[in-house]
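Every protein chain of the complex appears in place save one, which is left out.
The letters A and B name the chains in turn, as written, and every chain counts its residues from 1.
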Amino acid sequence: MEFAVLLATPLGGSMLLALWGHRRRAAEINVALSLVTFLAATALTARVIGEGNLLTGRDQFFIDPFNVFLVALTAFVGLTTAIFSRPYMRVEIEHGRLNAHRLRLYHSMYQLFMAMMLVALTSNNLGLLWVAMEAATLSTVLLVTLYRTPASLEAGWKYFILCGVGIAQALFGTILLYFAAEKVLGAEGVRALLWTDLAAVKGELEPTVLSLAFVFLLVGYGTKVGLAPLHNWLPDAHAEGPTPVSAVLSGLLLNVAIYAVVRCKVLVEGSLQSSLPSNMLMGFGLLSVVLAAFFLWRQRDIKRLFAYSSIEHMGIVTFAFGMGGAVANFAALLHMTVHSLTKSAIFFAVGHAAQKAGSQRMEDIRGLLAMNPTIGWGLMLGSLAILGVPPFGVFASEFLILTTAMKQQPWATPILLVALGVAFAAIFGRVQSMVYGEATGRRLPHQPALLPVFAHLALVLLLGLYIPPYLAEWYRAAARMIGGG
Amino acid sequence: MNFTSLDLQLLNTCAALLLLVSFAMLSQRRIVSLVNLLALQGTLLCAATLLLAWRTGQHHLYLSAALTLALKVVGLPWLLHRLIRRLEVYWDTEPLINMPGAMLVGLVTVVFAFGLAQPIAELASTATRNAIGIAVAVILLAFITMITRRKAMSQVVGFLSMENGLFFGAMSATYGMPMVVELGVALDVLVAVLVLGIFFFQIREQFDSLDLHHLESLREDQ
Partner (left out) sequence: MSGLAWFTQLLEVLAAISLAPLFLGWVNQCRAWLQNRRAPSLLLPYRGIRKLFHKDAVLAEGASPLFRAAPYVVFGAMVAAAAIIPSMGTGLPFTTAADAIALVGLFATARVFMSLAAMDIGTAFGTLGARREMMVGFLAEPALLIVIFVASLLSATTALPLIAERLATQAPALYPSLAFTAVAFTMVLLAENARIPVDNPATHLELTMIHEAMLLEYSARHLALMEWAAALKLFNYACIGFALFVPWGASTGEPDPAALLLSMPVLVGKLAVAGVWLALLETVSAKLRVFRAPEFLATAFMFAVLGLLVHLLLGA
């Protein structure tokens, strides 16, 4: 029941908003739909806590601790982003960057995007997972190009082509997986892509085919995660799309993509009994961290800056999943949570700051604290949180990852530390110059919604100080399920 | 599942012709012909699927063949032709590599693809397992077509050709994916092309051309 509401609300909502999305109350409807989705997600979470894993919809959907926490997170950030986007989009309309019809497209695609991410997360069928990922890509292509400027079209095209090719690789990987599964699960085929069935027989799957399949799946979904060297689309898409879209791309879509990778890794590792998947994840992760940290220095656009920061953090998460084992997985899951909360909060603050300054170039943004202390503090605290300053949750997860790395992969620790240091210096320097100094901005016609920023940061702080026992229990269960190490 | 040698020969011929069409796409400079080649590729795919459906008696393959016919032989080419007429893009500029060069790269790619498919083909139990290598080759050749073209339209044709290769791969390795997945994939492809159609108009509005040269301004040092 909760599950049906969870998926039907955004799906139906996207249709409703496709018709209604340009009217006056559309933004409120968007928020209301997101709220219903969030409530359904909460109810579902409660039920999974109470009753354990859930298999529904003719076994096509499967909910376990690993994805239910992502579902809850997705629904939550979806809600806060909807709240944030209400005043943000109004300002954009008054500045003439959007019109009512674009707004309708935005609302409709926003809900569709949410729906597709939720389908991807809860799907038990790896083929359906692929379909939902592709649909999510397509809906975000339209969101990224919402402003119809040359730069946004270019970003959208790059996004489409790169992710299109990437996701085609993932389809080939899925085909190979099905090929291996069909041999074990029988030629009837209908159940041979169900993750639960595959996980039950993962030891019998043909290792050669599975290792090949994993390469394709990792490259395919890895493109969506933004792993170097396939990350090119990510900064452009973040910088040129509307800020709420940047927030959900960074905060949610990357998580969903990494979720897909990890699901596949579990299967492949079970079959291979070798460290190939782990090593590949660690390699790609480390490369992304290092590359992103150094690219941070060259950025002049504030949204590109934080987009590269997302690549860096996805690299860290990928590396942690690559190490595997209970602690590293736990840390990776925690890091996914806190990163997506922090990064979306940062993008909310950045969006308002850029609106005030009338530009996304960092040299044009000055004196945020003097102009609007809440935005200034939001950006400052958010940046500190994302840089891993204690007592925020990012510190806790990064600390766990580093200590595990010291134990399991000592060679990687100095590389990680150097990259984190470089990233710290790059981001902190830039943010400082934006927050302090003399005010230059203009007044905005609508009050910004800053509640989401602080709500997110408060949660991150809370997770840094104290992880509620049921949450920790979830993480542990998910970490056990992912295994490895 | 009893294949006579004639069936296998026909299937192999379809596979070989698919490969040939991919090469033709690699060297074709006229966008209209490129779309026609795409339709031809779809037709071959459809024929192979029908033959396989008839021989293996798997009914969902008939549906898959009908889907291919409706979407890849009729629907998408029609849509693309309309777009070409409306946008008046008939020729691609000289590709990045000249034609003999592209042929050579293509041949090397095919050898690579055959090598890649070798372990899979050895494990496959389908009668069409030899065609897996061809499917991989079609995918890689479509990829090369995409990266050597400058016009958005040709890139899209390359993308769709890649999708054809993937379908053919799924068919020859496992007699097709489960129907849910195939429907979903087909739907996604359709939506992708519709989205691209919208996209083309926007690009043209902004740049007065579909040449991707204009789309090179976003760089790292911005």
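Operating definition for what follows: a contact is a pair of C-beta atoms (placed from the backbone, for glycine too) under 8 Å apart; a residue touches a chain by one contact, two chains touch by 3 or more.
Just so it is clear, the structure is predicted and the values come from calculations on it, not from any experiment.
A.B. asks: Quick check: which displayed chains does the absent chain contact?
C.D. replies: Over the full assembly, the chain not pictured touches B.
A.B. asks: One chain isn't shown here. Among B:106, B:158 or B:176, which residue touches it?
C.D. replies: With B:106, B:158 or B:176 as choices, the missing chain is touched by B:106.
A.B. asks: Could you list which residues of subunit B touch the chain missing from the display?
C.D. replies: So the residues of subunit B touching the unseen chain are 5-6, 8-10, 12-13, 15-17, 19-20, 23, 27, 99-100, 103-104, 106-107, 110-111, 114, 130-131, 133-134.
Convention: only the chains that are shown with their structure count from here on.
A.B. asks: Distance-wise, how many Å sit between the C-alpha centres of subunit A and subunit B, to the nearest whole number?
C.D. replies: 31
A.B. asks: Which positions of subunit A touch subunit B when the two form their complex?
C.D. replies: Those residues of subunit A that touch subunit B are 60, 125, 127-128, 130-131, 134-135, 138, 141-142, 145, 148-151, 153-158, 160-161, 164-165, 168, 171-172, 174-176, 178-179, 182-183, 187, 189-190, 192-193, 206, 208-209, 212, 236, 239-240, 295, 298-301, 304.
A.B. asks: Hey, which residues of subunit B end up touching subunit A in the complex?
C.D. replies: Touching subunit A from subunit B are residues 116, 119-120, 123-125, 139, 143, 146, 152, 155, 159, 162-163, 166, 169-170, 173-181, 184-185, 187-188, 191-192, 195-196, 198-199, 202-203, 205-207, 212, 214-218, 220-222.
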